[in-house]
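Worksheet: one structure, shown below.
Here the complex is missing a single protein chain, while all its other protein chains stay put.
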Amino acid sequence: MADFQGKGAQSAPQRRLSWNDPDVRSVVYQVVAVFTVGVIAWFLISNTLHNLSIRNISTGFDFLGRESGFAIGESPIAFGPENTYARAVLVGLLNTIRVAVIGIILATILGTIIGIARLSKNWLIAKLSMIYVEVIRNVPLLLQLFFWYAIITETLPGPRQAVNLLPGVFMSNRGIKVPAPTDHFAFDLAAIGFLLAFVLIFLMVHLAKKRQDATGKAFPVYRGGLALLISMPLLGWLIGGAPLELDVPKLQGFNFVGGATLTPEFAALLFGLVLYTAGFIAEVVRAGIQAVSYGQWEAAGALGLSRSQTLRLIVLPQSLRVIIPPMTSQYLNLTKNSSLAVAIGYPDIVSIANTTLNQTGQAIEGIMIIMAVYLTISLSISFFMNWYNKHIALVER
Amino acid sequence: MVAPIIELQSVNKWYGEFHVLRNINLTVKKGERIVVCGPSGSGKSTMIRCINRLEEHQKGHIIVDGTELTNDLKNIDAIRREVGMVFQHFNLFPHLTVLENLTIGPIWVLKKPKAEAEETAMKYLNRVRIPEQANKYPGQLSGGQQQRVAIARSLCMNPKIMLFDEPTSALDPEMVKEVLDVMVGLAEEGGMTMICVTHEMGFARKVADRVIFMDRGEIIEQNTPDEFFSNPQNERTQLFLSQILH
Partner (left out) sequence: MTTATESLPPPTASTGPIGWIRERLFSSPLNTILTVLSVWLILMSLPPFIEWALIKANFTAATSQECRAGGGACWAFIGVKYRLMLFGLYPYDEQWRPLLASIFLIGLIVASCMPRFWNLSIVIMWPVGLVLVAILMWGGILGLKYVENTLWGGLPLTLILATFGIALAFPFGVMLALGRRSRMPAIKTLCVLYIELIRGVPLISMLFMSSVMLPLFLPEGFSIDKLLRAQIAIILFAAAYLAEVVRGGLQAIPKGQYEGADSLGLSYGQKMGLVILPQALKIVIPPLVSLFIAVFKDTSLVVIIGIYDLMQSTKVALTDPAWRGFSIEAYIFVSVIYFVFCYSMSKYSQNLESRLATGHKR
C-alpha cells in the first residue's frame, strides 16, 4: 500500500471513510432504510401475534384440512358442507378462472369490434361506438354490476313466465337456462373432431406456405380453416349416430329441470365485466390501428396489395406491437375486477376466502390466500408480456 | 402515332369545397421522363397520386396504359401493378427485413415463387448499390439507404411507369446525391416512363424530357428543360424560378 506522499505512487491513494464519499452515503442510506423497514415490520408483527393470542385465534394453515360446514352456490366440481376448506378454496379459484377466461375471450371479441367500429367511415356506427365507450368508462364497474344484477333479478319474470326468445333458451329471474348436450358419445366425438380440426389447420397452414414459396400460388387458408372448424365436429357427431336429443330445460313445478344454467350472479358478473372491459379494449385497439401511419397503407396499396392483404401482412403485425401490452394489462384488470363478485354473491376466490376467514377467524391466512392467487396471476402475465415485448421489438439502430 | 401511356383529360378534384385540381389535361408518352414543379399547395402531389388512385378524382378521365381509372377495383389493381411509386417518407415496412420488403409485392401480388422473387430482389438491391443490407431492418438504415430500398421495392414489381413524390425532400443534404444518382441511372437506361415531383432542378436539367410547372391546381407551363429554365413564358413561372434558383 503506497503512502500518498510517496514519489511516483503506484497504487491509488487510500480512501478514508468520509461522509462526502457518495458510496459511503449510499451504503448508509440503504442500511437506514432497511433497518427502518425492519423495525416497523417487527413492531407490526409482534403486535399482531400478541393480539392474535389474546383473542385466541390460531395461526397457520391447518384449518384448510377441516370441514368447511358451508355450501357454495355454484361450483364446477362437486362440493358440499362436508368438504374441507382447502376444497372450498379450490372451488373459489376455479370459479374465478372460469369467469376470467370466458370474460377475456368475450371482451376481446366485443372490444375489437367496437374499436374498429370507432374508426369506421360510417358516421352512425362511429358515433354509437363512441357513446358506448364514454358511458361505460365513466361509470364505476360496481355500479354496472349492481345494475345488471338488478335487471336480471327484478325485471325478468319468474320461471313460470320466463322469456323464451330462442327455442330452448329461457331467461327468468332465477337465471338463464340453455339446452346442453346429453352424455351421448356422439358429442364426445364432436369435441374430439373440434380438437382434431386445430391439428389439421396447423398442417394445412404449413403445407400451404411451402407451396406458395415454391410455386407462388396461394392457398385460401382462412376459408379452409373455417371449413375444417365446422366440418370436423360435424363429422364426429355424424359418426356417433347423429343423435338429435339435447337436454332441454323443462318447466317442472316452480323451476326448470335439465339443461345448463347460468345463474343470475354469474350472468350479471360476466355481462358487467365483459361490457366494461370491452370499452377499454376498444380504445386500445383503436389506438393500435391509428398508430400505424397512413403511409403504410398507401405504400402497400401502391404495390398492388389488396386491403385485406395490407391489413394482414402490413398493418396488423405493426399494430399488434402497440396493442398487446395495454391489452394484457386490461386482461389483468378484468381478472382483478372479477373480485367484485363478492358484492353480488358469486362465489369466486375472494368471496370464499372471505367466508372462510369469517368462520375461522384467521383473517391473515385468508387474505394471504387471496393475495397469493392474484399475485401469481399478475406476475405470470407480466413475465409473459416482458418476454413478448423483447421478442417482437422493432429492430432499430 | 403511338397511344400515350398516361392521359389525363379535364381532370378535376375537390377536397370538400376546395378545388385542388382544375381542369388538368396531360398526355405522357411511353418512356418519357417528366419533372413536375411548383409551389407547395399547387396540387402536384395530388395529381400524380390520382394516377395510381391513392386519391380519387371527381370529374374528368384518367387513362393509364389503355385502362381507364374508375371505381372498379379490378381496373385499379391492374393499373397499380403497372405503376410504381416512391414516397417522400419512404414508407418501408419496419417489421420486415429489406429483402422481405422487396419480395412481398412479387410474392403476394404477382404470385411469384419465393426463390424467383428473392433473385429479382437481389438484382435490384445491387442496382441501387446496397446488396449487403438485404437482411437488415429499415430502422437500421440511413435515410438515403431507405429511399434507395424504396426505389428497389417499386422496381421489383416491374412497372411500366414510376412515380416519384418528392423523393429527396425528407433527406439530409449529404444523402440527396446518392438517391438522385439512382434516379438518373434509371432515367438514362431508357424505357421507363418517369414522372417526378421534385425541387431538384439539377436533376430536371440532366434527364427530363419535359418540365411542367403547376400552380394553384392548374398546369401553367410545360416545356423542354432548356426552354423552361432559360425562357419561362408565364410570369408566375418566372416568379417561381426566381425564388428557387438563387
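Some notes on this structure:
Chains: A and B, in written order; residue numbering restarts at 1 for each.
Rule of thumb we're sticking to: a residue touches a chain if its C-beta (ideal position, glycine included) is under 8 Å from a C-beta of that chain, and two chains touch if they have at least 3 such contacts.
Because the structure is a prediction, the values reported are computed rather than measured.
Here is the thing to keep in mind: the chain we left out touches A, B in the whole complex. Remark: the omitted chain is touched by one listed residue; of A:75, A:95, A:112 or A:337 this is A:337. Touching the missing chain, out of B:23, B:67 or B:158, is residue B:23. Looking at A:70, A:146, A:194 or A:219, the residue that reaches the missing chain in the full complex is A:146. Considering the complete assembly, chain A touches the hidden chain via residues 26, 29-31, 33-34, 37, 44, 47-48, 50-52, 54, 120-125, 128, 134-135, 137-143, 146-147, 150-151, 154-155, 336-337, 339-340, 342-343, 350, 354, 357, 363-364, 367, 370-371, 374-375, 377-379, 382.
For chain B, the residues in touch with the chain missing from this view are 12, 14, 16-17, 19, 22-23, 58-59, 216, 218, 220, 234-236.
In the analysis below, only the chains that are shown with their structure count from here on.
If you average the CA atoms of chain A and of chain B, the two centres end up 49 Å from each other.
Across the complex, chain B is touched by residues 212-218, 293, 295-296, 298-306, 309, 313-314, 317-318, 321, 394-397 of chain A. Within the complex, the chain B residues that touch chain A are 52-54, 77, 80-81, 83-85, 87, 89, 91-95, 104-105, 107-117, 136-137, 139-140, 150, 153-154, 157.
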